[in-house]
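Every protein chain except one is present and positioned as in the full complex.
And then chain A:
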Amino acid sequence: MSDKKILQLDQIKREFVMGSEVVKALRGVTFEVKEGEFVTIMGSSGSGKTTLLNILGCLDKPTSGEYLLDGVNVSKLSRNELARLRNRKIGFVFQSYNLLPRTSALENVELPLFYNPGLSSDERKVRAMGALSEVKLQGREMHMPNQLSGGQQQRVAIARALVNHPVMILADEATGNLDSRTSYEIMALMQDLNREEGKTIVFVTHEPDIASFSNRTIMLKDGRVVKDTQNENVRSAKDALAALPPADDY
């Protein structure tokens, strides 16, 4: 873990105007994430988790406060600059995978590269193949999403998040649609990416079980950080997987 700061949030506030009422979703959130950290952001619904995620993902801008992503002040960027930032610095992983239907795994993974001019189609293909092998999906490049299991689809989505070599992977309830066995598989993959490749991961979840696989947990409540703890004994997802009762295989 280096000392380079990937995320710097300072007094982030976000307010929504709903008719005549002003809803304060974030009431001043401050924290930093260093390169190579595996952070989970936890909180019940209504805690401002989603709003924070949107801001971290550069999909939304804070009403006030400073947010620096890899040293870039996001608050000052235009819509197009935000899009470019999302493309180069962030790899999104969603709860519902969001793969394009009737589109092969390879093409799905290539998608972010489409918006990265200066890459030839051969380069795009090579990088997409590389990303697919990182998530251990070699040989399934030509499968359509509906020919893949939920876990495999999520791994395609992770490959898509990795393909542009982002500074951070931002996962939004990435295991929310999966059973515990597949969830552990995904978490094992995340841990590998974090430990072996030094990827910074920010993982939003509401399951404490999932949070136990990360190095650090940030707890949100009513738009404020109520707890920010380093996880002393990180569980290994691989061990957890092995400890599961053998699947009644078919």
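Basically, a contact is a pair of C-beta atoms (placed from the backbone, for glycine too) under 8 Å apart; a residue touches a chain by one contact, two chains touch by 3 or more; residues count from 1.
Going forward, contacts and distances are computed from a predicted model.
K.L.:
Name the absent chain as its UniProt record does, using one of the following: "GTPase, G3E family", "LytTR family two component transcriptional regulator", "Methanethiol oxidase" or "ABC transporter permease".
P.N.:
"ABC transporter permease"
K.L.:
Return the single residue from A:Phe38, A:Phe92 or A:Tyr184 that touches the missing chain.
P.N.:
Answer from the full complex: A:Phe92 touches the omitted chain.
K.L.:
Have a look at A:Gly19, A:Pro117, A:Gly139 or A:Pro246 and name the one touching the chain we're not showing.
P.N.:
Residue touching the absent chain, from the options given: A:Pro117.
K.L.:
Of A:Asn80, A:Asn146 or A:Asn233, which one is in contact with the hidden chain?
P.N.:
A:Asn80
K.L.:
List the residues of chain A that touch the chain left out of this view.
P.N.:
Chain A touches the missing chain through residues 54, 57, 59-60, 79-80, 83-84, 86-88, 92, 94, 98, 100, 102-103, 107, 111-112, 114-117, 160, 164.
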